[in-house]
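Heads up, one of the protein chains got dropped from this complex, but the rest are sitting where they should.
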Amino acid sequence: MTQINMVQSLNKSLDQLMAEDERVIVLGEDVGRDGGVFRVTDTLLNKYGEERVIDTPLSELGIIGMAAGMAMHGLKPIAEIQFQDFIYPAFDQIVNNISKIRYRTGGRYSIPLVIRTPYGGGVRGGLYHSQSGESYFVHTAGLTVITPSNPYDAKGLLVSAYKRNDPVIFLEPKRLYRSVKAEVPDGLFEIEIGKAAKLKEGDEVSIITYGSMVPTVMNTVEKNGINADVIDLRTLLPMDIDAIIKTAKKTGRVITVHEAPRTLGVGAEISALIAERALDSLLAPIVRVAGYDIPFSYSHEDLNIPSEKRIMSAINRVLEY
Amino acid sequence: MTQINMVQSLNKSLDQLMAEDERVIVLGEDVGRDGGVFRVTDTLLNKYGEERVIDTPLSELGIIGMAAGMAMHGLKPIAEIQFQDFIYPAFDQIVNNISKIRYRTGGRYSIPLVIRTPYGGGVRGGLYHSQSGESYFVHTAGLTVITPSNPYDAKGLLVSAYKRNDPVIFLEPKRLYRSVKAEVPDGLFEIEIGKAAKLKEGDEVSIITYGSMVPTVMNTVEKNGINADVIDLRTLLPMDIDAIIKTAKKTGRVITVHEAPRTLGVGAEISALIAERALDSLLAPIVRVAGYDIPFSYSHEDLNIPSEKRIMSAINRVLEY
Amino acid sequence: MDYAEALNMGIVGNLSNEQTISAYKTAVLARTLDIKIINAQRQGIIGFHVPNQGQEMIQIAIGMLSEKDDFIFNYYRDLALLLQRGVPLSLIFDQMLSNSNDLQKGRQMPDHFSFKEFNFTTVQSPVGAHLPLAVGAAYSIKYTKKKGIVIATFGDGATSTSDFHAALNLASVYNLSVLFVCENNGWAISLPSSKQTKAEIYKKGAAYNIPGKRVDGNDLISSLLGLQEALNYVRDGKGPYLVEATTYRIGPHSTSDDPKKYRSDEITDGSENDPIRRLENLMLKMGVVDPSFIQSVKAQAKEEIDKTMDERMTIPPVDPSTMFDDVYESPSWIQEEERREMNDSD
Partner (left out) sequence: MDYAEALNMGIVGNLSNEQTISAYKTAVLARTLDIKIINAQRQGIIGFHVPNQGQEMIQIAIGMLSEKDDFIFNYYRDLALLLQRGVPLSLIFDQMLSNSNDLQKGRQMPDHFSFKEFNFTTVQSPVGAHLPLAVGAAYSIKYTKKKGIVIATFGDGATSTSDFHAALNLASVYNLSVLFVCENNGWAISLPSSKQTKAEIYKKGAAYNIPGKRVDGNDLISSLLGLQEALNYVRDGKGPYLVEATTYRIGPHSTSDDPKKYRSDEITDGSENDPIRRLENLMLKMGVVDPSFIQSVKAQAKEEIDKTMDERMTIPPVDPSTMFDDVYESPSWIQEEERREMNDSD
């Protein structure tokens, strides 16, 4: 096993899934000849041809709607939306069609579709190449929402997403595409959907985070020698309720960290779950560290993404409470 | 002052605003000749003509996008989306354009646009005429989200929405369109955006709700003689933080009630705000009574909308805690 | 199309008497069913209905020319099409009544059908949203080299949707076998087609290099003729095709609608220009049937429908606890917890 980054891991996983299963079709803008603007689908066109690696016209609605039709009829499409910011033209298809087709047909049709899309800040992309829109999907029953935080999870979760018989929104933290390397097994393997990862055991404070913020949280905790329980949710819908409640009860001090805006960010749901189920264990307010409730300003990207400093000040706030 | 219902109140308010201000344009599907499928725009076409009361083609994207362009250029459009369930084809315009144009132009353009739309269950409309999608908008900075719960507030809030120089999502609880009557002043008046209404003073439990659930909550509380502080948020973004924290501190027992699905419903944000700011005052878990995390099944509509029974059982849970 | 002209062209000759009679029977069945449902709705037995009346002929023509392997992505106003492709009345009633036999478990409003066995995929309320799915299905057929094509129906209103635009462009770019049939009934609720768009609908294919054709959708023969030409094109693998069938919505938009607010009815049930009456007149004129036969078809339809509805009404409603199933292949902890919560609060 060699060390590879997340782009390499995803690319290899797609390649293996396509080699193994003829029903897998990759489609999206610039996924073919160009290999994807982040190169996640590089070389796939040459290997699998135009019928299976489809460069689509500029229509997110078309990509997701067509992929859903394929999925209803025997294929296993893996669609790419070039930036998560551009998924909204397909939002009606997501909310009103793909998340409800199994339900409304009484379970007689299903949509085994994976929608991969890079999200979050970190490429100096201003308002429209930086959004973290996970809340819009987490509020939508029928969807499964996943976000890996490292090259290993990226593979295991993508394989699980592919195996799932329901639509999956697979959010790739673009800031971590090339910044983190890890050993990733050559073969295909799965990581259970709905199960969080415990990244660090600790007793004094619980930090619940996911995706793009994981390395920042880990750096903060390690540099400052914090005795923290750190949880990487990995699946945002359905969230790992057991892991959340267990850590809250253990430390009594909880911080949530994500890049999406605070108001109705995923942190809100975590707080609410804890305030419903573990109130008596709480020793301090549940503090949310999040992106601000503003569009993602081009010039001040770094200020909008939660920094180690902001995380540390939240830790101090709950520890000193 | 005579007693009128919410449809009459909204209709009269629109009529008065159009009479007073030539910049007001009403547009949407079937708003003209038909007077709107719920009759909210009845008679306006005859009074103000086709240029100001526009029957549009079947394109929510077109309605909202065109209205936004009008708003950028001196008009005051009030758009109707026939059912909130059908707003999603315009979601990209809402999330990426109208909520961000003031910001991205450095404040040099604004979008004084009101988008009215009926939401919630109660008309036996199954999956697609019953959704409560407020969370999608409340998570979107740049929008203002309002929902009245009675004919009086409907007028005051609509007038305030019209006066606002920013886009407003105005959610009308269709179940209450004709079921509640109230005295409404003839003249135009405003209700401050961002301010909740205290519907009932009490000490033992706080119930925070809004829109379609208000009468159900009030009935529950009154029938069962509950000593409750009842808050009707009226504005969902920005929420009245002072009212929320004050009541939480006062009673220490909080219930949130809404029709939207629980996961990342507005109740989650309320819980999180309280868990951050009033933890020490809490005497019981914060309990969310909400629609279920499922599509809105046609046959079991009544079971999906929180009932008096479910609200009462939540009240008992926190009171007995 | 003028019948005499059709006769002269020898077209009707291509259609056997049996086929014509069978089409006529389906039309009468559909019309009778529609009236029955509207009455049931008025009595509160059925919750809602979008009447099919006036649009039977084009739908029956589609049904006649479609093949078993074709996938149909229809819209909510296609009762006659369902019947023509053989969906039993019982299953239709089960859905309209949302009883426990309904294949969809009572989850959708009446008229929002899904009959997998008949390759009727699934109807949603959001107008046009099935069209990109239809294109994906066609991609799948092509890729897996299966038999059959895709036929998608929709109204004139749907042509303004984003889905229509995306679907036609993709079908054209990938040269997929999709027959798009617009049932232009003149109205989208209260909006006349002339305000929906300033173009003739069959010409909208030009934006995607898709050929288009208009047929008289109130006339069985014109519909069959035009569809046949389009279907030959599509089945030959030449790509998608757009047919505009001009037709007329005889009733209100739905049982919630009052068309008096916005139009005067141009065609009414049973009048000389009612498409069923037109077929009746043709058959009588050509001596295919006699008036007593017509009467017996109508009586039989009524009897069959009354009987079936009585029978289906005895089936109990759907069990509410199923309402948490099928959100996912298996429910997550959230649905399980909510199911328990609901059961507890009973």
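Per-chain residue numbering starts at 1, and chain names A, B and C are given in the order in which the chains are listed.
FYI, contacts are C-beta pairs under 8 Å (C-beta built on N, C-alpha and C of every residue); 3 or more make two chains touch, one makes a residue touch a chain.
Because the structure is predicted, anything quoted here is derived from the model rather than measured.
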Can you work out which residue in B:L61, B:V205 or B:A248 touches the chain that's missing from view?
B:L61
Residue, one of C:R77, C:K204 or C:R339, that touches the chain absent here
C:K204
Those residues of chain B that touch the unshown chain are 25, 51, 54, 56-57, 59, 61-62, 64-75, 77, 89, 92-93, 96-97, 100-110, 141-142, 144, 164-166, 194, 237-238, 241
For chain C, which residues lie in contact with the unshown chain of the complex?
160, 162, 164-166, 169, 172-173, 195-200, 203-209
Taking the full complex into account, what residues of chain A touch the chain not shown?
29-30, 32-35, 37, 55-59, 61-62, 85-86, 88-89, 124-129, 262-263, 292-295, 297-300, 303-304, 307, 309-310, 313
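Just so it is clear, only the chains that are shown with their structure count from here on.
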Going by the touch rule set out above, what shape does the chain contact graph take here: line, ring, star, complete or other?
complete
Report the chain closest to the protein's overall CA mean, measuring from each chain's own CA mean.
B
Would you mind pulling out the distance in Å between where the CA atoms of chain A average out and where those of chain B do?
30
Computed distance of Cα centres, chain C from chain B, in Å
36
Just curious, how far off is chain C from chain A if you go by their C-alpha centres, in Å?
40
Spell out, as numbers or ranges, the residues of chain C touching 2 or more other chains.
105, 107-108, 112, 124, 126, 162-163, 327, 334-335
Provide the list of chain A residues touching at least two other chains, using ranges where the numbers run on.
89, 92, 96, 100, 103-104, 141-142, 237
